[in-house]
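Report on the following structure.
Of the protein chains in this complex, all but one are displayed in their positions.
And now, chain A:
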Amino acid sequence: MIESLRFWAIIVLVAFGLFFTFVSAVGVLRLPDVYARAHTASQADTLGAGLALAAVAIALGWQHATVYTVLLLFFVFITNPTAAHAIARSAAESGIDPWTTDDTEEGESK
């Protein structure tokens, strides 16, 4: 009973992790500019990686390597937004104007 519960928990977590990573990839392809892409590239990804790591932790069970997985999770959650912020900030400093809905007409070609 416990074993099958654990099995399905792993399956569900991996599935959701894959889903959010997939969304993040789609977002990077579909979104119009660097700011919007930074949103999904690093953030939807954070949850994707987080869920996958949680699945790994459950799969490993109660052993020492699990602690490393949780630590990894923790650091992913600190470093990912920092990276996103660094990208967005350097974009802003190089003077890139954010895409807005008014740009739709002429912005299609990009």
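Everything that follows uses one rule, which is that a residue touches a chain if its C-beta (ideal position, glycine included) is under 8 Å from a C-beta of that chain, and two chains touch if they have at least 3 such contacts; residues count from 1.
Keep in mind that, in the parts below, contacts and distances are computed from a predicted model.
**Q** According to UniProt, what is the chain that's been left out of this complex called? Choose from "Putative membrane protein YedE/YeeE", "ABC transporter permease", "Molybdate transport protein" or "Monovalent cation/H+ antiporter subunit E".
**A** Cross-referencing UniProt, the chain left out corresponds to "Monovalent cation/H+ antiporter subunit E".
**Q** Quick one: say which of A:9, A:23 or A:60 touches the chain that got left out.
**A** Candidates A:9, A:23 or A:60; residue touching the omitted chain: A:23.
**Q** Going by the touch rule given at the top, which residues of chain A touch the chain that is not shown?
**A** Counting over the whole complex, chain A touches the hidden chain at residues 19-20, 23, 26-27, 30-33, 35-36, 38-40, 43-44, 46-47, 64, 67-68, 71, 77-78, 80-82, 84-85, 88-89, 91-92, 95, 97-103.
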